[in-house]
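Working notes, beginning with the structure itself.
For this view, one protein chain was removed and the others were kept in their places.
So that you can tell them apart, the chains are marked A, B and C in the order they are listed, and the count of residues begins at 1 in each.
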């Protein structure tokens, strides 16, 4: 017997139950469902559907079910369609008629939307906090590695010298925007749909504002059809995870390359590396590879949900049941990726000597061109002049820094003795003291700002 | 000769130029690039790279290039890599050395990021305004169709009676969140990257805050690596378009079904329909089908950009050039979809008689169950009782509304004479007067709120 | 202690284990891994690594592990990285040193690729068989419903009359191509990677052709790097599932619409429908909605895997571990969708009377135009003439079939008395006797061909 089969002449096929039932995954929502039902019992009491005593009985029984679940005492039946029906069944088994009153004036349509929004709000807050942990690790690194000048890369070719701290901070500020994205997604979820019934609004005039307050929602939905039909807030949460995944995959890529023996800039701690089943010498940055690889699932989960939603009419179709698995997967996997990345970054070793040795004199090329500009050359011409000097060095296989002023003057008579002063790593860093640049002052200001942002949470 | 090939021994292959050059699509950014360069010229003047006169010459030449482009007087060369290099080339051709000074202290990396952000801000504002147009059409409909009671559907099965206005408003409120999403994406783009150079910050200490003010940015980027490497704001814009596309595709699906002869609820205006090349009688809601179908591209454009970005290390790789086409496509197509949908909705005819005829007595089932609840039955039991009544009607093929009170009492003795009053469409609507419900009062309140939101813009 | 940590100074962090270990999902491959190891033991015996007795011991122990697993007697440890290491651990625990010899000359890289290919071959065969079941249901319907003439739709507007059987057969032939796609994906997986070692080929010259024969592979891989690095065959399997999902979602959409009360063409059997928690009268085609909705996950799983693979260099990175979950999900969910769809189609009722009543006279419009063509009119002109006749009927609200020959002649003097014969449903069907058309002869020929294809399997 189902909760809804009064009109049916025939029971469901067992394959249909297996196909249709969502209890295997939507039990994740048990806490939210109990919270939702508890609040609903209170609202029903206020309009006289429940006596005070009945409401108390139901509330206590719901709490007991939650407790039993956490203790592993509950096994769901294959006939339990979903967490909502399962809890109602257990409630009726435990408290009888009062339990059978609970679904008055509500539908699974508004109930499941409420549960989902509660879940999203809670889990996005978890992600927010994990992002902060990762940001803290980056600030720690930025402060610790402030002495390290490294080649900055574009196209994986040495471009200009930068402070390693500047690099870590670039990740910090990207994450700060990911945090905002999580916040926006959380706001999108922060509206109570309960009271919308199946589509038209509850037939019982419960106090929706009161329900919102009890359940911690800032707002109530304006339109019952929209409230049960929409899943745009699920897409927001999935997009926030996807963006975060993309951000992390990009830095993971860099660090995988940096931890190759050929680059040798960093070494991942043994605790976050693994070996090979066949090759005894291997130490692999598996943690970073998985961080990079898991980004695919975040993109896929977004695509999956968007494709499922697309073209599905109003108000509720069973297609919408497909909202939960990608959501649960994206938030839980994003969380563990964040936690792992935090620890990988906090524990990695920076190989200072190797980095210093790797700085190539060509990194001074822009400074040379800028020098010519300061002496009066138009930049485009200065660029070409320096390009020719580089070509000269390449052809003769000589270091840019071993060139004499006289040789330089062969390319442009704007070069004077002071040109030699350009060949200093600290000087090249100092030349980018512009706000946001890699100059030490700028980087220190970034650290201060980062700390201030973290204090805000 | 390229702008950058001083160091190269060999020119680019012509196939490489064809592959690599982006001028065919990035000329879309010409206005933004000119604005960006004009502001940059001003900034360079303030630090003495340009004389006042040179800056004025450059500024005027840039304006003239823009004007010539709008007049169709400019043809790009196949050797023009991108809009940035093309403009610099023309500038040098027109004003000589002053033009060759313009690229001082900047890189295409920060330049293109600035152009893209300007573009996004402008075009998202356009979308914001088009959403408002669509919302206005919906409010117009909600006011016009306030008399129409229609079957509300879940699973495309008649569920409960609703006001057609309530349906239109559900779309309004969904769009209001899409508008917020556009706003958030616009905020994400509203930070100036200019001054970040190639990766390390400009070697010339230009006034970035001043540049931001000139170009209309609220903020300046904190970290030069992040500024040139990040494209998270592009993903935000694409996700906003995808969400909007999903929203619209869902209502398009409904309206396609509603305009079938079998439903017959609405008729699309001739101006927004098309015929068949073979079948003379056909009138097809092509506009709605394209609205639904184009959603696929918005999802695809998001996926495409996310997949391209994923795992691409820092700071800049040419992969990032792939950011433009999906962005240009999504914003321009979203805009036209919005414009078409606005007009389709504003001009469609509602077939009142057919809708009224389609209301099925079973739509009263929930009211019957709610009635029993009010008489004291637990809801779950009331649901089952009414389910059996429905089964009874189905078996005998009789209308629910033709059942007598006596017959009803055969199912539950809670039924009294007043049960017959339930069989009123207006009554069923009135029973959902809860906030957000389909009751007339609630719907009118929604209209008021909608108008208030529109006044805010 | 790990299988590979001889060189490590520090153990893995427990969070790293949780993040990195794949035993929770890759135990799905236990049968394949045991088959693979059993074959490997045989190959090692042939080159003298194992004595005959050792090989027998290992083989028996592997079989026993498989048996214990099926009996639920095995619990994996949180330290078990994956199914491969878990089985090796248990093997060593059970048979000691012989077990420790098993990994000679192989790597998890070639081992896991072999397991995965075995899995894909087996599961695609399952899908192939389920497609055949669905096709059989469609042939059954095509034969059963051969008397039913229904409106054929384009744009959800009545287009031309068709046989319902013709509609069912359209699905049959689409599925036949999906079956080919599954077959192609199976061929793509049908190559043995074992013997490729970690990247360079095994250091022990085992008989790879013999291994292939033992494990049922048609071919052996040509290049060891390709063998361990490639996952293109996983994409093939995912694309086959996605195509099949798209195919099924399209017919599910139709059937959802056809089972609305407004269309009323079919009724889903109670066993494959569900009710509402709130509305007692509801009977929802949930099975079809889920079939439609689950297509999103098949698309998403493809996207996820493609995005994960993209840009991941050679030969093996841990990113590749992300291949399993989307694959397992797509094949198991595709299988259940196929099984459910088969039963839904086999058990649905066709509402013949309603369908007949729904046929609209405008469906004859093309026949009218074709008539004029046969009388000598150029088609484009005939089309316009009939269009005007339709407009005339719409304006006056009269049925096309109630028009007299005289009235028709007012539009074109090519109309003669025989025009009236056009207004026959059977005649309109008969007029499409072209090969592939909806004429009865053509449909019967399709049924014959369908049966022949099914006999081939």
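Quick note on the criterion: a contact is a pair of C-beta atoms (placed from the backbone, for glycine too) under 8 Å apart; a residue touches a chain by one contact, two chains touch by 3 or more.
All values reported here derive from a predicted model rather than from experimental measurement.
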Response to the item:
Given A:166, A:310 or A:351, the residue that touches the chain left out of view is A:310
Worksheet item: Which of these, B:183, B:275, B:361 or B:410, touches the one chain of the complex that we don't see?
Response: B:275
Discussion item. Of the residues C:53, C:67 or C:310, I need the one that contacts the missing chain.
Written reply: C:310
Worksheet item: Pick from B:206, B:305, B:368 or B:450: which residue touches the chain that isn't shown?
Response: B:305
Fill in: On chain A, residues whose C-beta touches the chain left out of the figure
153-160, 256-257, 259-264, 275-286, 289, 303, 306-307, 310-312, 358, 360, 362-363, 365-366, 368-369, 383-387, 389-390, 400
Worksheet item: On chain B, what residues meet the omitted chain?
Response: 2-13, 15-16, 18-20, 81, 84-85, 103, 106-109, 197-198, 256, 269-284, 286-287, 289-290, 292-297, 299-309, 312, 317-322, 325-326, 336-337, 339-340, 343
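As a working rule, only the chains that are shown with their structure count from here on.
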Practice prompt. Quick one: report the Å distance separating chain B from chain C, using the average Cα coordinate of each chain.
Written response: 33
Worksheet item: For chain A and chain B, what's the span in angstrom between their mean Cα positions?
Response: 23
Discussion item. Multi-chain contacts only, two chains or more: what residues does chain A have there?
Written reply: 3-9, 103, 109, 197-198, 292, 295-296, 299, 302-303, 306-307, 309, 312, 317-318
